[in-house]
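Structure record follows, encoded as C-alpha coordinates.
One protein chain is absent from this view; the other protein chains keep their places.
Presenting subunit A:
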Amino acid sequence: MEDGALDIELEDPISRPRVSANKRRKIIGLDDLLTDFYKEQSKHLEKQSKREKPQKSFDSDDDDDTAQNSKEALLSQYVVECQQKMEEISSDDDISSWGMQVFGDQKTPPPLKFPELQSCSLLNSFQKNELNSLVELSLEKGEGFLEGLLINGWLLKLALTCGHVEQSIATWTFYSMNEGLRSSACEFWCAILASNNKVDQTAIRIDWLPSFAELKRALETYGFLLDSTSNVLSNVEPSHADSDTEGPPQNIRAWIKFVAAACQARSKTTMFSTVEVEELVGFLICFFLDRVFQGLSVQLHHSMVSALNYFTDEEWCLSCERISNLLSSRVPKDLNCLRILECISGPNARCKQFRSAVAYQLIITCLDGKVTDTEDILKSLISINVKDKSCDLFKTYICLVLAENWLLFGSLLEEKPYIEEMWNLCLRNCSCQITSTDLRLYASKVRNKASYLLQEK
(Lines give C-alpha, C1' and ligand atoms only; values in the text may rest on other atoms or scores of the structure.)
Protein backbone atom coordinates (compact mmCIF):
# COMPACT_ATOMS: atom_id res chain seq x y z
CA MET A 1 0.00 0.00 0.00
CA GLU A 2 2.70 2.38 1.09
CA ASP A 3 4.71 1.67 -2.04
CA GLY A 4 1.81 2.28 -4.33
CA ALA A 5 1.27 5.63 -2.78
CA LEU A 6 4.94 6.50 -3.17
CA ASP A 7 5.00 5.51 -6.81
CA ILE A 8 2.36 7.95 -7.60
CA GLU A 9 4.09 10.65 -5.65
CA LEU A 10 7.19 10.20 -7.74
CA GLU A 11 5.31 10.25 -10.93
CA ASP A 12 3.51 13.29 -9.89
CA PRO A 13 5.63 16.27 -10.93
CA ILE A 14 5.82 15.10 -14.50
CA SER A 15 2.25 14.21 -15.03
CA ARG A 16 0.88 17.16 -13.20
CA PRO A 17 0.55 20.22 -15.35
CA ARG A 18 -1.21 22.85 -13.31
CA VAL A 19 -4.63 22.81 -14.81
CA SER A 20 -5.83 26.31 -15.41
CA ALA A 21 -9.44 27.19 -15.42
CA ASN A 22 -9.73 28.38 -18.97
CA LYS A 23 -7.76 25.52 -20.40
CA ARG A 24 -9.99 23.06 -18.69
CA ARG A 25 -12.58 21.48 -20.90
CA LYS A 26 -15.66 20.12 -19.36
CA ILE A 27 -16.28 17.22 -21.66
CA ILE A 28 -15.07 16.34 -25.07
CA GLY A 29 -17.72 17.87 -27.17
CA LEU A 30 -19.38 16.08 -30.02
CA ASP A 31 -18.05 18.84 -32.22
CA ASP A 32 -14.52 17.85 -31.35
CA LEU A 33 -15.25 14.25 -32.15
CA LEU A 34 -16.70 15.33 -35.43
CA THR A 35 -13.69 17.41 -36.43
CA ASP A 36 -11.35 14.60 -35.47
CA PHE A 37 -13.40 12.22 -37.49
CA TYR A 38 -13.44 14.52 -40.49
CA LYS A 39 -9.70 15.06 -40.32
CA GLU A 40 -9.19 11.37 -40.29
CA GLN A 41 -11.59 10.85 -43.14
CA SER A 42 -10.19 13.60 -45.29
CA LYS A 43 -6.72 12.11 -44.94
CA HIS A 44 -8.21 8.85 -45.96
CA LEU A 45 -10.00 10.43 -48.88
CA GLU A 46 -6.89 12.19 -50.01
CA LYS A 47 -4.97 8.95 -50.04
CA GLN A 48 -7.75 7.28 -51.89
CA SER A 49 -8.04 10.00 -54.48
CA LYS A 50 -4.27 9.86 -55.01
CA ARG A 51 -4.56 6.19 -55.60
CA GLU A 52 -7.47 6.75 -57.93
CA LYS A 53 -5.67 9.38 -59.92
CA PRO A 54 -3.67 7.17 -62.28
CA GLN A 55 -6.81 5.35 -63.30
CA LYS A 56 -8.50 8.62 -63.85
CA SER A 57 -6.10 9.73 -66.53
CA PHE A 58 -7.46 7.07 -68.82
CA ASP A 59 -10.98 8.29 -68.42
CA SER A 60 -12.59 10.82 -70.63
CA ASP A 61 -13.49 14.28 -69.47
CA ASP A 62 -17.14 13.36 -69.05
CA ASP A 63 -16.22 10.97 -66.31
CA ASP A 64 -15.01 13.81 -64.17
CA ASP A 65 -18.58 14.40 -63.17
CA THR A 66 -19.17 10.84 -62.19
CA ALA A 67 -15.96 10.81 -60.22
CA GLN A 68 -17.12 13.95 -58.50
CA ASN A 69 -20.49 12.31 -57.84
CA SER A 70 -18.99 9.17 -56.42
CA LYS A 71 -16.78 11.31 -54.22
CA GLU A 72 -19.81 13.14 -52.97
CA ALA A 73 -21.66 9.90 -52.42
CA LEU A 74 -18.72 8.55 -50.49
CA LEU A 75 -18.52 11.66 -48.41
CA SER A 76 -22.19 11.68 -47.62
CA GLN A 77 -21.94 8.03 -46.73
CA TYR A 78 -19.16 8.89 -44.31
CA VAL A 79 -21.23 11.67 -42.87
CA VAL A 80 -24.12 9.31 -42.30
CA GLU A 81 -21.83 6.76 -40.69
CA CYS A 82 -20.31 9.44 -38.60
CA GLN A 83 -23.68 10.62 -37.48
CA GLN A 84 -24.70 7.10 -36.58
CA LYS A 85 -21.56 6.66 -34.59
CA MET A 86 -22.12 9.89 -32.78
CA GLU A 87 -25.61 8.88 -31.93
CA GLU A 88 -24.29 5.64 -30.57
CA ILE A 89 -21.79 7.50 -28.45
CA SER A 90 -24.33 9.95 -27.18
CA SER A 91 -26.80 7.21 -26.37
CA ASP A 92 -24.03 5.44 -24.53
CA ASP A 93 -23.43 8.67 -22.74
CA ASP A 94 -27.02 8.83 -21.74
CA ILE A 95 -26.06 7.31 -18.47
CA SER A 96 -28.49 6.29 -15.83
CA SER A 97 -29.84 8.91 -13.54
CA TRP A 98 -31.24 8.71 -10.06
CA GLY A 99 -34.73 7.57 -9.26
CA MET A 100 -36.33 4.80 -7.24
CA GLN A 101 -39.75 3.45 -6.90
CA VAL A 102 -40.64 4.20 -3.32
CA PHE A 103 -44.39 3.85 -3.62
CA GLY A 104 -46.21 0.98 -5.25
CA ASP A 105 -49.89 0.29 -5.48
CA GLN A 106 -52.09 2.02 -3.00
CA LYS A 107 -54.14 -0.15 -0.73
CA THR A 108 -57.76 0.51 -0.03
CA PRO A 109 -57.91 2.39 3.21
CA PRO A 110 -60.09 0.88 5.90
CA PRO A 111 -63.54 2.45 5.89
CA LEU A 112 -63.69 5.29 8.31
CA LYS A 113 -66.67 5.58 10.59
CA PHE A 114 -66.81 7.83 13.56
CA PRO A 115 -69.81 6.86 15.64
CA GLU A 116 -68.35 8.60 18.67
CA LEU A 117 -68.49 11.86 16.80
CA GLN A 118 -72.18 12.13 17.56
CA SER A 119 -71.49 11.92 21.23
CA CYS A 120 -68.79 14.56 21.21
CA SER A 121 -69.37 17.20 23.78
CA LEU A 122 -68.75 20.03 21.35
CA LEU A 123 -71.93 19.20 19.45
CA ASN A 124 -73.90 17.86 22.39
CA SER A 125 -73.48 20.79 24.65
CA PHE A 126 -74.87 23.04 21.98
CA GLN A 127 -78.08 21.05 21.65
CA LYS A 128 -79.44 22.60 24.82
CA ASN A 129 -78.48 26.09 23.75
CA GLU A 130 -81.47 28.22 22.89
CA LEU A 131 -79.49 29.58 19.93
CA ASN A 132 -80.09 26.32 18.19
CA SER A 133 -83.22 27.91 16.80
CA LEU A 134 -80.88 29.97 14.62
CA VAL A 135 -78.28 27.29 13.93
CA GLU A 136 -80.72 24.36 13.57
CA LEU A 137 -78.11 21.76 14.37
CA SER A 138 -79.18 18.16 14.68
CA LEU A 139 -76.90 15.38 15.83
CA GLU A 140 -77.66 13.28 12.76
CA LYS A 141 -76.13 15.97 10.63
CA GLY A 142 -73.39 16.50 13.16
CA GLU A 143 -70.53 15.27 10.99
CA GLY A 144 -71.51 17.49 8.09
CA PHE A 145 -71.63 20.47 10.39
CA LEU A 146 -68.23 19.63 11.83
CA GLU A 147 -66.83 19.43 8.33
CA GLY A 148 -68.00 22.97 7.74
CA LEU A 149 -66.40 24.05 11.00
CA LEU A 150 -63.16 22.40 9.96
CA ILE A 151 -63.02 23.68 6.39
CA ASN A 152 -63.94 27.23 7.30
CA GLY A 153 -61.43 27.34 10.10
CA TRP A 154 -63.84 27.66 13.04
CA LEU A 155 -62.71 24.43 14.64
CA LEU A 156 -59.17 25.75 14.86
CA LYS A 157 -60.35 29.04 16.35
CA LEU A 158 -62.35 27.09 18.92
CA ALA A 159 -59.38 24.92 19.83
CA LEU A 160 -57.14 27.95 20.19
CA THR A 161 -59.56 30.01 22.27
CA CYS A 162 -60.96 27.21 24.41
CA GLY A 163 -57.63 25.42 24.81
CA HIS A 164 -59.00 21.93 24.42
CA VAL A 165 -59.40 19.31 21.69
CA GLU A 166 -61.48 16.35 22.77
CA GLN A 167 -60.61 12.82 21.73
CA SER A 168 -63.34 12.25 19.17
CA ILE A 169 -62.49 15.49 17.37
CA ALA A 170 -58.79 14.70 17.46
CA THR A 171 -59.17 11.23 15.95
CA TRP A 172 -61.72 12.41 13.40
CA THR A 173 -59.54 15.26 12.18
CA PHE A 174 -56.45 13.06 12.08
CA TYR A 175 -58.08 10.38 9.98
CA SER A 176 -59.73 13.02 7.84
CA MET A 177 -56.29 13.66 6.44
CA ASN A 178 -56.97 10.60 4.36
CA GLU A 179 -60.10 12.04 2.90
CA GLY A 180 -61.19 15.09 1.04
CA LEU A 181 -60.73 17.24 4.10
CA ARG A 182 -57.01 16.66 4.14
CA SER A 183 -55.68 20.15 3.70
CA SER A 184 -58.01 21.64 6.30
CA ALA A 185 -57.38 18.77 8.68
CA CYS A 186 -53.64 19.07 8.16
CA GLU A 187 -53.74 22.81 8.76
CA PHE A 188 -55.73 22.21 11.93
CA TRP A 189 -53.20 19.79 13.36
CA CYS A 190 -50.17 21.78 12.32
CA ALA A 191 -51.66 24.91 13.87
CA ILE A 192 -52.56 23.37 17.21
CA LEU A 193 -49.20 21.66 17.48
CA ALA A 194 -47.41 24.88 16.56
CA SER A 195 -49.46 26.82 19.06
CA ASN A 196 -48.44 24.41 21.79
CA ASN A 197 -44.87 25.08 20.88
CA LYS A 198 -44.98 28.75 21.75
CA VAL A 199 -43.33 29.86 24.93
CA ASP A 200 -45.35 31.27 27.79
CA GLN A 201 -48.64 30.02 26.60
CA THR A 202 -50.91 27.56 28.24
CA ALA A 203 -50.82 24.51 26.05
CA ILE A 204 -53.91 23.25 24.33
CA ARG A 205 -55.07 20.03 25.94
CA ILE A 206 -55.24 17.43 23.18
CA ASP A 207 -56.98 14.30 24.41
CA TRP A 208 -55.60 12.01 21.72
CA LEU A 209 -52.34 12.07 19.81
CA PRO A 210 -51.50 9.87 16.85
CA SER A 211 -48.63 7.46 17.42
CA PHE A 212 -45.81 6.43 15.17
CA ALA A 213 -47.70 3.23 14.35
CA GLU A 214 -50.57 5.30 13.00
CA LEU A 215 -48.26 7.24 10.75
CA LYS A 216 -46.60 4.08 9.53
CA ARG A 217 -49.93 2.44 8.83
CA ALA A 218 -50.95 5.46 6.80
CA LEU A 219 -47.80 5.09 4.70
CA GLU A 220 -48.57 1.44 4.10
CA THR A 221 -52.00 2.24 2.72
CA TYR A 222 -50.38 4.84 0.48
CA GLY A 223 -48.37 1.97 -0.99
CA PHE A 224 -45.01 2.67 0.64
CA LEU A 225 -42.70 -0.16 -0.35
CA LEU A 226 -40.39 -0.01 2.63
CA ASP A 227 -42.60 -1.89 5.03
CA SER A 228 -41.72 -4.56 7.49
CA THR A 229 -41.44 -7.25 4.81
CA SER A 230 -38.97 -5.58 2.48
CA ASN A 231 -36.19 -3.40 3.65
CA VAL A 232 -34.51 -2.60 0.38
CA LEU A 233 -35.78 -0.38 -2.36
CA SER A 234 -35.80 -1.37 -5.98
CA ASN A 235 -34.73 0.73 -8.89
CA VAL A 236 -37.47 2.40 -10.80
CA GLU A 237 -38.89 0.24 -13.54
CA PRO A 238 -40.35 1.56 -16.73
CA SER A 239 -43.81 2.43 -15.72
CA HIS A 240 -46.39 -0.09 -16.72
CA ALA A 241 -48.97 1.64 -14.68
CA ASP A 242 -52.22 2.70 -16.14
CA SER A 243 -54.07 2.73 -12.88
CA ASP A 244 -54.81 5.60 -10.61
CA THR A 245 -53.56 3.63 -7.67
CA GLU A 246 -49.92 3.64 -8.67
CA GLY A 247 -47.73 5.95 -6.71
CA PRO A 248 -48.55 7.80 -3.55
CA PRO A 249 -51.87 9.60 -3.18
CA GLN A 250 -52.12 13.31 -2.61
CA ASN A 251 -52.49 12.67 1.12
CA ILE A 252 -48.78 12.15 1.34
CA ARG A 253 -48.41 15.92 1.31
CA ALA A 254 -50.41 16.15 4.51
CA TRP A 255 -48.35 13.32 5.97
CA ILE A 256 -45.10 15.15 5.27
CA LYS A 257 -46.33 18.38 6.83
CA PHE A 258 -47.74 16.58 9.82
CA VAL A 259 -44.40 14.93 10.53
CA ALA A 260 -42.71 18.33 10.45
CA ALA A 261 -45.23 19.83 12.87
CA ALA A 262 -45.11 16.81 15.16
CA CYS A 263 -41.32 16.84 15.35
CA GLN A 264 -41.19 20.56 16.05
CA ALA A 265 -43.68 20.20 18.89
CA ARG A 266 -41.41 18.01 20.96
CA SER A 267 -40.86 20.48 23.78
CA LYS A 268 -44.53 20.42 24.75
CA THR A 269 -46.01 17.40 23.04
CA THR A 270 -43.85 14.33 22.71
CA MET A 271 -45.31 11.92 20.24
CA PHE A 272 -42.42 9.73 19.19
CA SER A 273 -39.41 8.01 20.67
CA THR A 274 -35.98 8.81 19.28
CA VAL A 275 -35.83 5.46 17.49
CA GLU A 276 -39.12 6.27 15.81
CA VAL A 277 -37.89 9.65 14.64
CA GLU A 278 -34.80 7.92 13.25
CA GLU A 279 -37.17 5.78 11.21
CA LEU A 280 -39.06 8.87 10.08
CA VAL A 281 -35.87 10.52 8.87
CA GLY A 282 -35.10 7.34 6.97
CA PHE A 283 -38.52 7.40 5.32
CA LEU A 284 -38.30 11.07 4.40
CA ILE A 285 -34.91 10.64 2.79
CA CYS A 286 -36.20 7.72 0.77
CA PHE A 287 -39.01 9.93 -0.51
CA PHE A 288 -36.37 12.19 -2.03
CA LEU A 289 -35.38 9.31 -4.27
CA ASP A 290 -38.79 9.00 -5.89
CA ARG A 291 -39.07 11.41 -8.77
CA VAL A 292 -42.71 11.89 -7.95
CA PHE A 293 -41.58 14.05 -5.04
CA GLN A 294 -39.42 16.43 -7.04
CA GLY A 295 -41.93 19.21 -6.77
CA LEU A 296 -42.32 18.74 -3.04
CA SER A 297 -38.67 19.16 -2.22
CA VAL A 298 -39.29 22.34 -0.22
CA GLN A 299 -41.77 20.57 2.05
CA LEU A 300 -39.68 17.42 2.26
CA HIS A 301 -36.62 19.39 3.17
CA HIS A 302 -38.51 21.30 5.84
CA SER A 303 -39.75 18.04 7.30
CA MET A 304 -36.36 16.43 7.26
CA VAL A 305 -34.72 19.38 9.00
CA SER A 306 -37.50 19.41 11.62
CA ALA A 307 -36.95 15.73 12.24
CA LEU A 308 -33.18 16.18 12.51
CA ASN A 309 -33.67 18.97 15.01
CA TYR A 310 -35.92 16.75 17.09
CA PHE A 311 -32.96 15.09 18.76
CA THR A 312 -31.19 16.59 21.70
CA ASP A 313 -27.45 17.01 21.33
CA GLU A 314 -26.82 13.97 23.49
CA GLU A 315 -29.18 11.80 21.49
CA TRP A 316 -27.90 13.07 18.19
CA CYS A 317 -24.46 11.42 18.17
CA LEU A 318 -25.91 7.95 18.42
CA SER A 319 -28.96 8.63 16.26
CA CYS A 320 -26.87 10.16 13.51
CA GLU A 321 -24.84 7.00 13.28
CA ARG A 322 -27.87 4.76 13.37
CA ILE A 323 -29.71 6.66 10.61
CA SER A 324 -26.59 6.62 8.45
CA ASN A 325 -26.30 2.87 8.87
CA LEU A 326 -29.97 2.45 8.07
CA LEU A 327 -29.65 4.48 4.89
CA SER A 328 -26.50 2.79 3.69
CA SER A 329 -28.23 -0.57 3.95
CA ARG A 330 -31.23 0.62 1.99
CA VAL A 331 -29.93 2.76 -0.81
CA PRO A 332 -28.25 1.20 -3.85
CA LYS A 333 -24.70 2.33 -4.50
CA ASP A 334 -25.35 4.25 -7.65
CA LEU A 335 -26.42 7.78 -8.46
CA ASN A 336 -29.18 7.41 -5.92
CA CYS A 337 -26.78 7.59 -3.04
CA LEU A 338 -25.37 10.82 -4.44
CA ARG A 339 -28.89 12.15 -4.74
CA ILE A 340 -29.63 11.66 -1.05
CA LEU A 341 -26.51 13.60 -0.14
CA GLU A 342 -27.62 16.49 -2.31
CA CYS A 343 -30.90 16.44 -0.45
CA ILE A 344 -29.29 16.77 2.96
CA SER A 345 -28.52 20.36 2.17
CA GLY A 346 -29.21 22.44 5.25
CA PRO A 347 -26.55 24.96 6.14
CA ASN A 348 -26.67 24.27 9.88
CA ALA A 349 -24.06 22.24 11.70
CA ARG A 350 -26.27 19.24 12.28
CA CYS A 351 -27.16 18.88 8.61
CA LYS A 352 -23.52 19.08 7.63
CA GLN A 353 -22.52 16.52 10.20
CA PHE A 354 -25.30 14.25 9.05
CA ARG A 355 -24.31 14.57 5.42
CA SER A 356 -20.75 13.71 6.26
CA ALA A 357 -21.80 10.73 8.34
CA VAL A 358 -24.11 9.34 5.67
CA ALA A 359 -21.39 9.74 3.04
CA TYR A 360 -18.95 7.91 5.31
CA GLN A 361 -21.26 4.94 5.80
CA LEU A 362 -22.06 4.82 2.11
CA ILE A 363 -18.42 4.82 1.10
CA ILE A 364 -17.70 1.98 3.49
CA THR A 365 -20.45 -0.15 1.96
CA CYS A 366 -19.34 0.96 -1.49
CA LEU A 367 -15.88 -0.43 -0.79
CA ASP A 368 -17.62 -3.66 0.22
CA GLY A 369 -17.11 -3.13 3.89
CA LYS A 370 -13.44 -4.16 3.65
CA VAL A 371 -12.25 -0.88 5.03
CA THR A 372 -12.64 0.04 8.62
CA ASP A 373 -11.12 3.43 9.20
CA THR A 374 -10.55 6.72 7.44
CA GLU A 375 -6.99 5.99 6.37
CA ASP A 376 -7.99 2.68 4.85
CA ILE A 377 -10.69 4.36 2.84
CA LEU A 378 -8.34 6.93 1.42
CA LYS A 379 -5.65 4.34 0.78
CA SER A 380 -8.00 2.20 -1.21
CA LEU A 381 -9.17 5.26 -3.15
CA ILE A 382 -5.59 6.17 -3.95
CA SER A 383 -4.86 2.63 -5.06
CA ILE A 384 -7.52 2.78 -7.76
CA ASN A 385 -5.69 2.72 -11.06
CA VAL A 386 -7.81 4.84 -13.33
CA LYS A 387 -5.53 4.16 -16.27
CA ASP A 388 -6.36 0.48 -16.12
CA LYS A 389 -8.87 -0.36 -18.84
CA SER A 390 -10.79 -2.62 -16.51
CA CYS A 391 -11.12 0.04 -13.87
CA ASP A 392 -14.72 0.62 -12.88
CA LEU A 393 -14.91 4.35 -13.42
CA PHE A 394 -18.53 4.54 -12.42
CA LYS A 395 -17.69 3.18 -9.02
CA THR A 396 -14.70 5.48 -8.87
CA TYR A 397 -16.95 8.43 -9.60
CA ILE A 398 -19.43 7.44 -6.90
CA CYS A 399 -16.63 6.94 -4.37
CA LEU A 400 -15.03 10.23 -5.30
CA VAL A 401 -18.23 12.20 -4.70
CA LEU A 402 -18.96 10.26 -1.54
CA ALA A 403 -15.49 11.02 -0.24
CA GLU A 404 -15.90 14.66 -1.16
CA ASN A 405 -19.07 14.85 0.91
CA TRP A 406 -17.62 12.89 3.76
CA LEU A 407 -14.49 15.06 4.00
CA LEU A 408 -15.73 18.51 3.10
CA PHE A 409 -18.83 18.39 5.29
CA GLY A 410 -17.02 16.85 8.20
CA SER A 411 -14.27 18.24 10.33
CA LEU A 412 -11.66 15.61 9.54
CA LEU A 413 -9.65 17.73 7.09
CA GLU A 414 -9.05 20.38 9.68
CA GLU A 415 -8.28 17.93 12.45
CA LYS A 416 -5.79 15.76 10.60
CA PRO A 417 -3.52 17.40 8.03
CA TYR A 418 -2.27 14.09 6.66
CA ILE A 419 -5.82 13.23 5.65
CA GLU A 420 -5.85 16.31 3.49
CA GLU A 421 -2.60 15.23 1.86
CA MET A 422 -3.99 11.83 1.08
CA TRP A 423 -7.15 13.38 -0.30
CA ASN A 424 -5.15 15.71 -2.54
CA LEU A 425 -3.16 12.80 -3.83
CA CYS A 426 -6.31 10.93 -4.63
CA LEU A 427 -7.72 13.94 -6.49
CA ARG A 428 -4.50 14.42 -8.45
CA ASN A 429 -4.58 10.79 -9.51
CA CYS A 430 -8.05 11.14 -10.85
CA SER A 431 -7.54 14.46 -12.56
CA CYS A 432 -4.15 13.80 -14.13
CA GLN A 433 -4.13 10.15 -15.01
CA ILE A 434 -7.22 10.42 -17.12
CA THR A 435 -6.58 12.17 -20.41
CA SER A 436 -9.05 14.56 -21.90
CA THR A 437 -9.52 12.21 -24.81
CA ASP A 438 -10.42 9.23 -22.67
CA LEU A 439 -13.71 8.07 -24.12
CA ARG A 440 -14.65 5.64 -21.41
CA LEU A 441 -17.94 6.32 -19.75
CA TYR A 442 -17.51 8.44 -16.65
CA ALA A 443 -13.89 9.15 -17.48
CA SER A 444 -14.60 12.81 -18.07
CA LYS A 445 -16.88 12.95 -15.06
CA VAL A 446 -14.21 11.61 -12.73
CA ARG A 447 -11.56 13.85 -14.25
CA ASN A 448 -13.67 16.99 -14.14
CA LYS A 449 -14.89 16.38 -10.64
CA ALA A 450 -11.37 15.84 -9.36
CA SER A 451 -9.87 18.84 -11.10
CA TYR A 452 -12.74 21.04 -9.95
CA LEU A 453 -12.15 19.96 -6.37
CA LEU A 454 -8.42 20.57 -6.72
CA GLN A 455 -9.01 24.08 -7.98
CA GLU A 456 -11.45 24.88 -5.24
CA LYS A 457 -8.73 24.45 -2.66
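Simple rule for what comes next: a residue touches a chain if its C-beta (ideal position, glycine included) is under 8 Å from a C-beta of that chain, and two chains touch if they have at least 3 such contacts; residues count from 1.
The definition used in the following text is that contacts and distances are computed from a predicted model.
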(message) When one chain of this assembly is omitted, its UniProt record names it as which of these: "Ubiquitin-conjugating enzyme family protein", "Centromere protein K", "S-adenosyl-L-methionine-dependent methyltransferase" or "Negative regulator of systemic acquired resistance SNI1"?
(response) "Negative regulator of systemic acquired resistance SNI1"
(message) One chain isn't shown here. Among A:Phe188, A:Phe293 or A:Trp406, which residue touches it?
(response) A:Phe293
(request) Decide which residue listed in A:Val135, A:Cys317 or A:Leu439 touches the omitted chain of the complex. (result) A:Val135
(request) Go through subunit A and note every residue touching the omitted chain. (result) 21-22, 24-27, 29-32, 90, 94, 97, 99, 122, 125-126, 129, 131, 134-137, 145, 148-149, 152-154, 157-158, 160-162, 164, 183, 198, 200-201, 236, 238-239, 241-244, 246-247, 250, 252-253, 291-299, 301, 342, 345, 347, 352, 408-409, 452, 455-456
